[in-house]
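Structure first, commentary second.
Removed from the display is one protein chain of the complex; every other protein chain stays in position.
Think of it as A and B in the order they're written, each chain with its own count starting at 1.
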Amino acid sequence: MFARLPLPSQFDRIIITGGLVGVMVMGPILIALVTLYMMSRITGGEVVFYLASVVVLGGAIAAVSLSNLVHSALSLIATLMGVAAIYLMLLSEFLALVQILVYGGGVIILVIFGLMLTNAQDDPVVLDGSQKPFAFGVGAMICGLFVAAALLAQWGPLEANLVPFPDFGKRLFGDYGLPIIIVAFLLDIAFTGALVNARRAEHAGSKEAAK
Amino acid sequence: MDQAWILPAIPAVIFIVVALLGRLLPRQGDFLVIIGGLTLVALVFSMFPGFQHAYHNGHFAPNGANAFAFNWVNIGDGFFTIQFSTYVDAITMVMLPVVTIVALMVMIYSVGYMHGEPRYFWYYAVLSLFIAAMLTLVLAGNLIQLYLAWEGVGLASFLLIGFYWERQSAAEAAKKAFITTRIGDVGLLIGIILLWRATGTFDIQSIIAAAKAGAIDHTYLTVAMIFLFGGAIGKSAQFPLHVWLPDAMEGPTPVSALIHAATMVVAGVYLVARFSPVYAEVLIARDVILYIGLTTAVMAGTMGLVANDIKRVLAYSTVSQLGFMFVALGTGAVGAAMFHLFTHAFFKALLFLGSGSVIHATHSQEVEHLGGLRKKMPWTTATFVIGSLALAGVPVFAGFWSKDEILAETLRGAPMWTYVTLAATAILTAVYSTRLVMLTFFGEPRDHHAYDHAHESPWIMLAPLVLLATLATVAGFFALDQVGQALGFVGGIGQLVFLEHAHPFTEPEWLLAGIATLGALAGIGIGVAYWGGDARRAVAAREWAPDLHALLVNRYYMDKLYQGIINNVILGLAGLVAWFDKRIVNETGVDGGAQTVGYFGYRLKFLQTGRIPNYALGMAVGMVVIAVIAFGTQG
Partner (left out) sequence: MIPLQNFLVLSALLFGIGFYGVLARRSAILILISVEIMLAAVAINFIAFATYRDPKAFSGLVFALFVIAVAAAEVGLALGIVLRLFRERRTANVDEASSLKW
């Protein structure tokens, strides 16, 4: 079961490889950005934004294209942390924190657990389905549509504003009190559902084993 | 009076109770039905003083009262309103005692007659249902309610004719009765719709008022009223829809007495009487009624002359007497018709119950197999003879008074030849009723097996016979003003019964009465002469005119004609429609569509890989297409 879980030595290799790839990709970009900044073509904020974007997009591309499940999951971490950085750029510290806590602390762990538990020998060697070209086309079209929509629209005067923590809290637990409670129920139900599902599966498995 | 709705409510509730719980109740719940019947009789009689009081204080406008009205359906704020209301007037007050008394007699009688039958509780339940529907019918203040009750009695009749549905002929007869009356009912419905179109209301009194005020076009009204009479033709078994009633004798005999002699079949008379003020406006429609009634009376009377089944003879006689009533209605003599309805109900119910007693004792209905029963069944014989005398129109007995009244009205209000024909039919009535009595109770027993098994019926069957015989004897006197006044009715019952043409009925018109009496006695004489003893002369008469006999036995070939029409025309048409339905609608339309879809489904099913990513891709493509379209149209 743990056959394909990366052992510490493998972790080392992953970290080294990832680091090398990161430096090789990020280095030139960083240099370019810093150069642009020096020439005052972009602001400091934009430097950080583009760096974060590279991390996010690079992680996402790696997550959907790597053929090793564990690598994909680890790439997802990079993406989600980059997204947290983007949140910070959008002046939403609280959500950035939540993002790190929930995704970095919870979801990734869950995903890796899932990987461990379903890591069978007959896992598909080829992780991509036969409809890959279609998927690429559709993804590109949707992406293109959104980009076009974003760029073509007339947005009017725009200004980023910091939302103070206390205001956010009041809003969240004042005006949105009922939805929060509903979300709490949703989480509860999902938790119960996951439990029941897993337990039933256990029963069915034992029955089949008995047979 | 205002609470008249209780009358139909009682048997309706009893119907539900007995139909649902009858199997569980002791004696299968028949006592409930009988108690209900007793209550009804008591209630009806308790209504009379109040009715008298209201009548003489002019509380009725014009001569009845709508009570217990509530809106049942109201569409478009008065555009289409159906009320539930009860309406009580003199006609209702004649019908109510007839229905309740005969019903009670039949209920009691059935305890003996139906003893040990399967589905005993069901019999009583449907009996109760029938009474509920019949009382609703006579109390209905509005045409939709009347129509509902009209179909309700038809349903009860259907269920009871087909009570022995294991028997093929009974099932066939039930179908025949239902379908034949339906033909008339469609006419009734068309009439109701026409009247509603013209007046915008279903309320009977409003319609009558509108018709009297001349608010409806005369031709239109004539057509509408003839359609309305179509309903009466079907229900009251008039020519040309009379064919169902003789077959309806497949039902249990007490049912024949109640439904097919005393109450349901006179619903048509009741309907026409209820609308008599309107019919007085449209004389053509009234002539239609008159001549259809006359035709029916003559035809049914002649057919009754040759029928061999004891119940069929009575059935033809019923049809014939209903013809008499319609003749009276056709001359505008509503009172005479209602009076004959009143007396006829009693003596015909008596005759039917008497014949039931014979059938009960001998298990035979064919007069050919009976004879000489007077020694074995003295009570039945005595009551049956009384009933026959009443039917024949011998003085003192009830039938004499009412039939004489009809004949007098015919002479007064119709051509002479009508009167002559009707009088001849009255003589015919005497002949065939005498024939029935002679063949059944007198002479020598022809079938000794049946004769040996014959026995007098139990008292529970004889008691209603005796009671009805009493009524059949004295019911005629009620019409005499002196008797009515003696009973406490100011102005006599006659004034109640004779509505518009209220002429003082203090004494019969002696000349006409004499002629009628002579005719009745002559008829009886002929009957005795031909069928008394060994009926030698009757056989001779049959051999003398075999064609005529065959014509009558075959009921003027009308059943065959109808059957032929059904076989050739209707079934041919049905075959055509069926072919169209089968080939065009079904095979080309429905099946063709299904096969096309099925073919494409078969071809396209391979698109369904069952792989969720494929579906997701399809969904995504669709989404992109929609998004592109939306984006393009938005610019």
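What to note about this one:
Operating definition for what follows: a residue touches a chain if its C-beta (ideal position, glycine included) is under 8 Å from a C-beta of that chain, and two chains touch if they have at least 3 such contacts.
Quick caveat, the model's predicted, so the values are computed rather than measured.
Displayed chains that the missing chain touches over the full complex: A, B (touch as defined at the top). The chain that is not drawn here is touched, among residues B:Leu20, B:Ile179 or B:Ala616, by B:Ala616.
Annotation for chain B: contacts to the undisplayed chain at residues 605-606, 608-613, 616-617, 620.
Counting the whole complex, the residues of chain A in touch with the unshown chain are 43, 45-46, 49, 53, 56-57, 60-61, 63-64, 69, 72-73, 76, 79-80, 83, 86-87, 89-92, 94-95, 98-99, 102-103, 106-107, 110-111, 113-115, 117-118, 120, 122-124, 126-129, 131-132, 134-136, 138-140, 142-144, 146-147, 150-151, 155, 158-161, 163, 167-168, 171-172, 176, 179, 183, 186-187, 189-191, 193-195, 197-198, 200-202, 204-205.
Quick note on the criterion: only the chains that are shown with their structure count from here on.
Centroids built from CA atoms put chain B at 86 Å from chain A.
Across the interface of their complex, chain A is touched by residues 611, 613-614, 617, 620-621, 623-624, 627-628, 631 of chain B. Contact residues of chain A toward chain B in the complex are 129, 131, 134-135, 138, 141-142, 145, 148-149.
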